[in-house]
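Yeah, one chain of the complex is gone here, protein chain that is, but the others are all in their spots.
Chain naming follows the written order as A, B and C, and within any one chain the residues start at number 1.
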Amino acid sequence: MNSSSFPSSSSFSFDSADPGSSIAAAAAAFSNWGRWGADDVLGTVNFIDAEVRRSAASLVRRGVSFSLSMRFQNDGPQKGWRRRTNPVHTMLDTGLDAVYGDQGFPHGFGGADDMVVMPLQCATQWDGLGHIFDHGKAWNGRDAHRVVTGEGDLVTGIEKLASPVVGRGVLLDVGRVLGSDGELPDGFAITVEHLAETAAAHGVGVRRGDIVCVRTGQLARARREGWGDYAGGPAPGLSFGTAGWLHSTQIAAIATDTWGFEVRPNEFEGAFQPLHQVVIPHIGLLIGEMWDLDALAADCASDGVYEFFLTAAPLPVTGAVGAPVNPIAVK
Amino acid sequence: MNSSSFPSSSSFSFDSADPGSSIAAAAAAFSNWGRWGADDVLGTVNFIDAEVRRSAASLVRRGVSFSLSMRFQNDGPQKGWRRRTNPVHTMLDTGLDAVYGDQGFPHGFGGADDMVVMPLQCATQWDGLGHIFDHGKAWNGRDAHRVVTGEGDLVTGIEKLASPVVGRGVLLDVGRVLGSDGELPDGFAITVEHLAETAAAHGVGVRRGDIVCVRTGQLARARREGWGDYAGGPAPGLSFGTAGWLHSTQIAAIATDTWGFEVRPNEFEGAFQPLHQVVIPHIGLLIGEMWDLDALAADCASDGVYEFFLTAAPLPVTGAVGAPVNPIAVK
Amino acid sequence: MNSSSFPSSSSFSFDSADPGSSIAAAAAAFSNWGRWGADDVLGTVNFIDAEVRRSAASLVRRGVSFSLSMRFQNDGPQKGWRRRTNPVHTMLDTGLDAVYGDQGFPHGFGGADDMVVMPLQCATQWDGLGHIFDHGKAWNGRDAHRVVTGEGDLVTGIEKLASPVVGRGVLLDVGRVLGSDGELPDGFAITVEHLAETAAAHGVGVRRGDIVCVRTGQLARARREGWGDYAGGPAPGLSFGTAGWLHSTQIAAIATDTWGFEVRPNEFEGAFQPLHQVVIPHIGLLIGEMWDLDALAADCASDGVYEFFLTAAPLPVTGAVGAPVNPIAVK
Partner (left out) sequence: MNSSSFPSSSSFSFDSADPGSSIAAAAAAFSNWGRWGADDVLGTVNFIDAEVRRSAASLVRRGVSFSLSMRFQNDGPQKGWRRRTNPVHTMLDTGLDAVYGDQGFPHGFGGADDMVVMPLQCATQWDGLGHIFDHGKAWNGRDAHRVVTGEGDLVTGIEKLASPVVGRGVLLDVGRVLGSDGELPDGFAITVEHLAETAAAHGVGVRRGDIVCVRTGQLARARREGWGDYAGGPAPGLSFGTAGWLHSTQIAAIATDTWGFEVRPNEFEGAFQPLHQVVIPHIGLLIGEMWDLDALAADCASDGVYEFFLTAAPLPVTGAVGAPVNPIAVK
């Protein structure tokens, strides 16, 4: 498989009037339970092996780096849903204290210090493997209630992913290829065919172990027009029909510039994030959300190179079911 | 300069009975104020240019990655000094809620969610350029009280460093070379000569733009014996006499496996972190603290290779004067 | 003065086109600086003496108690202005953990535990004497920058008010007397004459040492219609012209059922909370905001008794410039 090949799987067909059966069918068809043994805590990150990282390093040609992270700040997208607030950053000591106050340090020494309070999924993030369950089952078939208790995720806490998430990143800028002014409209369901068309336009392929970054343009819109319902409202995103492709490609991770990765409103009347329900507990796929892909996308459009070395190391909060991340793409 | 060359600067001599004059002399001798213009917000990170990153990528030979981050958890080193507590991670929803509670989701969907409260310098971190002042002056000669207010660091907030901290990392395992059982004793002041001896033993050099990781072994000791006074107590660390070397080498950053980077007790009777007072506001040097270098160090000892590709992207909290970081070394 | 007397002071006249001079004039006219000595930290709470408390206790006739506090919860009025969020309450341990998890306790013991993150002025509260300054001066003429630093209020922290705020409460239900369906419209400026008319309708007076509770009905409206702009938007409230009355009556405290105590929009074009600027730093008056007076008001309307024993003890957070409070009225 050369670097521009695109796996030929097509969209998974599903009955939008029957969420329960559709979810169950996808879960059964695309399960990776047991694939890496009963004790696995990494899921599809297992697809990132040494060879993937080694060859990804060769993508560093110009030596430029891009942060794919939003800023973590009070002026953020969250609106309080399920107690998800924006980060609150507060100073413990400031330059004003150093200059005009009495910090008690000798010889002209002064300092500033600060703290933050934040939901772990308030801005650019990884969903941990303990974030979503299907009928009480977590990744690899474990009982959800034994994995994630009041103490946190005792098995697949995000700290297990502290070191391995380093490899080849691929940008699929669907917004630029298929959207208007670089942006897909809210409610646009991205299918496998859309992904293929985008990859073809870019001249880039998707391979085993890849970290696929899908840009919809919604974040650019929110930046321009205000957050509005960015958190939880209508959004472009992956169609439920991509579940099979997400499985068969053996990608390690996928991230979008939207709150919720999959298209919203969801494609089933009475479901909530049905693609999550398949890909996290059954595929064991690492999902990134609220990634800021705009600066990278502009660069890719400019040089025509849509692959890069990508380090996306979560903040290793022990037992967390998600984590903030500042992903760094290097070209 | 080849990759194993070591800058020949010697230790800066100072009068341990006269902290005020010694600090002032070092500040004057090693200032980078204005070096990158009046508007600079990056300090020595400016030394990391595209060529540095490009050549660093060639250090990825085996495709193995190492997290250099502690775990962020309640069982951490902090003891409350200046309100620095350990992170408190709490669950908003759990697997127990999903299975036995009533989350209100349809079709067997369940989820877990969480939050964290933490000082930004509670565990593995970068000190931002707004963290330390000298006589009311912040990096580049700015007034501290205009840079860091109750709103945060309005000029050199850590978010300014979101993308560029990617380059060549070098490990100087002073603990292994000069210590006993891999550990330097508390109070051991690491001089330029010690660094040179270590580099020579490793067969590695130090270059412009490097991110230098100095392992003392103190964290290994804390791991074995308990945190004790790791936060703020006696520790091995850089001597004040390294100030000139830190300046002349044009390194981009330096990080240690200790709470405070410099030796403690400090080398002046009545001073507090005097090396900080020179290197942050005057040199504009990025300082990393509480990095966990042990797994990387074991690997370096095993393969004899002490240089690597390093991504150390701070969590970009807007206006923060420090930030948690999960540095990733790739060999 | 008998219990139904009402101080005959009239509204202070001011020039709404000249905020600066008006504020300065009121500050000069109504200052209590030095009244209780240079070291005073209580302000008008000094007016509550033993006799006030003793006679207030005689108002407990039926033995019924009313909480005047909102609930502290995520579904609250705050919208993030100046980083004021609603409280975030999170569980550390739950009944689910006790029953289905593994808490590690013997003999069937189980427990739940929790924490809260909240701005101190997020819901029912007292403004501390260090909350507002006028031209750099805090209560009693102290320099604001020496009183409230990054360490908190070093002089008039709310903990100083931990014990004394116990006395006679008086409800002036202006909404019921002058409003429509018990509610004043937003922007309604309550004058001394309105207060007098209300008191007369109730048959209640206002005395030295009283804690005066002014009900506008805005909270009832927010409860019915949603929070909307309750926090910081238009609201009924005290007119700037009441400054003299607030001073001459020698009341100990005043509280409203609104976010900001004084009428909004403020009565001067380019001012922000001008009445605060006079009453807190100059009068030293204790201001309560977001008190829930509705249940008490219904009872007063029912039995015709608008005076009661009131305990309003702030949560004594050391150095706080405001504090949550659960005021208890007993009739």
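The working rule: contacts are C-beta pairs under 8 Å (C-beta built on N, C-alpha and C of every residue); 3 or more make two chains touch, one makes a residue touch a chain.
Predicted, not measured: the structure shown is a model, and the values here were computed from it.
> In the whole complex, not just what's shown, which of A:Ala26, A:Leu96 or A:Leu310 touches the removed chain?
A:Leu96
> Write down which of B:Asp97, B:Asp186 or B:Asp299 is the residue touching the left-out chain.
Touching the chain that is not displayed is residue B:Asp97.
> Write down which of C:Ser11, C:Ser69 or C:Ser239 is the residue touching the left-out chain.
C:Ser69
> Write down which of C:Pro7, C:Gly182, C:Gly237 or C:Pro324 is the residue touching the left-out chain.
Considering all chains, including the one not shown, the answer is C:Pro324.
> Just to verify: which one of C:Phe30, C:Phe133 or C:Tyr306 makes contact with the chain not shown?
Here the residue in touch with the unshown chain is C:Phe133.
> Provide the residue numbers of subunit A that touch the chain removed from this figure.
Against the left-out chain, subunit A lists 88, 90-92, 94, 96-97, 99-101, 115, 117, 150.
> I need the residue numbers on subunit C that touch the omitted chain, in ascending order.
Here the touching residues of subunit C are 19-20, 23, 49-54, 56-58, 60-67, 69-73, 82-84, 87, 89, 91-96, 98-100, 105-121, 130-136, 138, 143-153, 159, 162-164, 166, 270-274, 276-277, 309, 311, 313-322, 324, 326-328, 330.
> Which subunit B residues touch the hidden chain?
Against the missing chain, subunit B presents residues 74, 80, 83, 85-86, 88-94, 96-97, 100-102, 117, 145, 149-151.
As a working rule, only the chains that are shown with their structure count from here on.
> Please compute the angle of the rotation superposing subunit A on subunit B (C-alpha atoms), rounded to a multiple of 5 degrees.
Rotating subunit A by 180 degrees superposes it on subunit B.
> Can you compute the centre-to-centre distance for subunit B and subunit C, using the mean CA position of each chain? Integer Å is fine.
46
> Using Cα averages as centroids, what's the distance between subunit A and subunit B in whole Å?
27
> Distance between subunit A and subunit C based on Cα centroids, please, to the nearest Å.
Taking the mean C-alpha position of each chain, the two centres sit 45 Å apart.
> For subunit A, give me the residues that contact two or more of the other chains.
Expected reply: 83, 89, 91-94, 96, 100, 117, 145, 149-151.
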